[in-house]
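Missing here is one protein chain; the remaining ones are kept as they sit in the complex.
Entry: chain A
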Amino acid sequence: MQHQVTSFASYGAFRTSTPPPPISPFSGAWRNKTRGIKTETGGTRLPRHAAIVAQLELKPLPYSLDCLEPHMTRQTLELHWGGHHRAHVVRLNNLIAGTDLDGKGLEDILLATYNKGNPLPAFVHAAQVWNHDFFWQSIKPNGGGHPSGKLMELIERDFGSFDTMLENFKQAAVTQFGSGWAWLAYKANKLDVGNAVNPCPSEKDNRLVVLKSPNAINPLIWNYAPLLAVDVWEHAYYLDYENRRADFVSVFVEKLVSWEVVSHRLRIAMEQAAERARKETREDDDEEATRSDAVEMYLDNESDDSETE
């Protein structure tokens, strides 16, 4: 998610799915809009009502709208990205404008509005914006195939085989009742208890898991690192597959998934998990060191028992 500092609020939302023509600094439109109002002394100032707001934008798709045909039609993408995803961005901007969440990163907004289980109204929009970004980046034209390297190794370690993992993933997607998402995530096994410290952290404690979540829920709130997501809200597949969700998910894993992106996310997740583990052991060591400094050694030897007669 990029932040765009703009001087007028209406720039955030476009009604059409194609971007507006670029306004060059040398055209009249730019001059009229950004140069502002002419003052009496001959200078210019920005119009007072246009506050400078940092707004979240609708990130463009990494491919064009008809690149995923016939697995995901142009019409679906226009509605899904241009309609649903865009609407969430607009509503999120409206809800956080002027609050202390304005200007924060998307993940920070997500975690803050989740509010530990009592979500604020902005949560669903923040989460859906994040989820959809994640989803668009997880797929590509001519996707599918098999992963390789560390990802394949971990899949085989944690699921037995690649096919088993895909089976689990499809099952999760198909059995998610109502709207929601199915995920492949990297879970660093850690209890959510204040002083839970793993004395010998190793990479073996972390594992890949398949899970499903309802509506807008996202595994970031449980501190998992998502690697892959499939949108099983009906709007994602109803125009192309009608009610055959299983067919949609099969096509998704066979023809659309970008395993390179998933591998890349896994690499980042593993680094972050290792970093967090290192930080925790370092903190633990620091704690012990300070504790030993604080302990006073009782050095009184006046009543040394060994010297009694």
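Keep this in mind: contacts are C-beta pairs under 8 Å (C-beta built on N, C-alpha and C of every residue); 3 or more make two chains touch, one makes a residue touch a chain; residues count from 1.
The rule we apply is simple: contacts and distances are computed from a predicted model.
S.K.: Tell me the UniProt name of the left-out chain, picking from "Transmembrane channel-like protein", "Transcription initiation factor TFIID subunit 8", "GATB amidotransferase" or "Superoxide dismutase".
M.R.: Per the UniProt record, the undisplayed chain of the complex is "Superoxide dismutase".
S.K.: Which one, A:94, A:164 or A:179, makes contact with the chain that was left out?
M.R.: Of these options, the touching residue for the absent chain is A:179.
S.K.: Residue-wise, where is chain A in contact with the chain that is not depicted?
M.R.: Its contact residues with the unshown chain are 79, 83-84, 87, 124, 177-179, 214-216, 233-235, 238-239, 242-243.
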